[in-house]
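The complex appears here minus one protein chain, its other protein chains still in place.
Going in written order, the chains are labelled A and B, and every chain counts its residues from 1.
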Amino acid sequence: MKLDLILRVGAKLMLPFILIFAPYVHFHGDYGPGGGFQAGVIIAAAFILYAIIFGLDAARHIAPQGLVERLVPLGVLIYAAAGLPAMLTGQGRYLDYGIFGHDFLHAHEWGILIVETGVITTVASTMLAIFYAFADRGRQ
Amino acid sequence: MTGWEVIADHYNYYVTIFLMVAGLYIVIARGNMIKKLVGLGLFQTSVYLLYLSPGRIIGGTAPIIDERFSVYSNPLPHVLMLTAIVVGVATLAVGLALVVRISEEYGTIDEDEIFAKDEDQ
Partner (left out) sequence: MVSFIQGVLLTLLAAVTIAIVRQRNLFGVVILAGIYSFLMASVMIVLDAVDVAMTEASVGAGISTVVLLAALYLTGSREYPSAHTAAVPLFVSAVTAVALIWGTNELPRFGLADAPIHRHVAPSYLEASAKHEMPPNVVTAVLADFRGYDTLGETTVIFTGGVGVMLLLRGRRKRLKSGKEGKEGRA
């Protein structure tokens, strides 16, 4: 597999577009179809494609397994923490976004973006961690 | 209403039920555990269809607000199913991990052979 020129060049051509498409889906989720869930899966798909074509070790070099597995709980923590400012300052209840900006729409767009960042982190790292776990088992 | 109109109005539901029942059949009748998980997946996707079909309005459009449109599909089923799909793949992975461990332990993923080996012990 490692010597297959067409697959390697094809993957190299596709990877940058996949990696740019993911943030587009993430940040454009307010205005078009998309959001954290889809973008997270697209990022994970890019890394899985890289791992399948160039080998598991090369993928581990750019996305270390320990880092990926630490990102899984980090995303949930980002999401859970996004609710705290409003509650702690007494300006609202848990997961009220009013505190993130002066204008109502502006504040809620920021709140949604922070929450979606938590979602994208957890989804992308979970999918990649699952792939690593299965691929590792196959090599033993 | 003639019979054809009834069928055309409920065709979504009929296909949903067919997918659901096919998934149920695979889960009951087939012994291979990966096949069973694919069957569970069929069952799950039929539920997506069950939620999304009533949310559509004929003449409406996707729920992204624009001045040119006034009728939108119901966004709530979309939200519920969107998260359900991603949760579904996480639970599928847990199921497959269990299958892999069973295969390492028993040397087979066929239900009947596993029961036979359990009785032998």
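Everything that follows uses one rule, which is that contacts are C-beta pairs under 8 Å (C-beta built on N, C-alpha and C of every residue); 3 or more make two chains touch, one makes a residue touch a chain.
Predicted, not measured: the structure shown is a model, and the values here were computed from it.
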Whole complex considered, the hidden chain contacts A, B
Omitted-chain footprint on chain A covers residues 25, 29-38, 41-42, 44-45, 48, 52, 69, 72-73, 75-76, 79-80, 83, 95, 97, 104-105, 108-109, 111-112, 115-116, 118-119, 122-123, 125-127, 129-131, 133-138, 140
Where chain B meets the chain that is not shown, the residues are 5, 8-15, 17-22, 24-26, 28-32, 34-35, 37-38, 41-42, 45, 48-49, 52-66, 71-83, 85-94, 96-101, 103-105, 109-110, 112
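FYI, only the chains that are shown with their structure count from here on.
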Taking each chain's centre as the mean of its CA atoms, chain A sits from chain B at a distance in Å of 25
Listed in rising order, the residues of chain B that touch chain A in the complex are 62, 64, 82-83, 85-86, 89-90, 93, 96-97, 100
Interface with chain B, chain A side, in the complex: residues 31-33, 35, 37, 41, 123, 126-127, 130, 133-134, 137
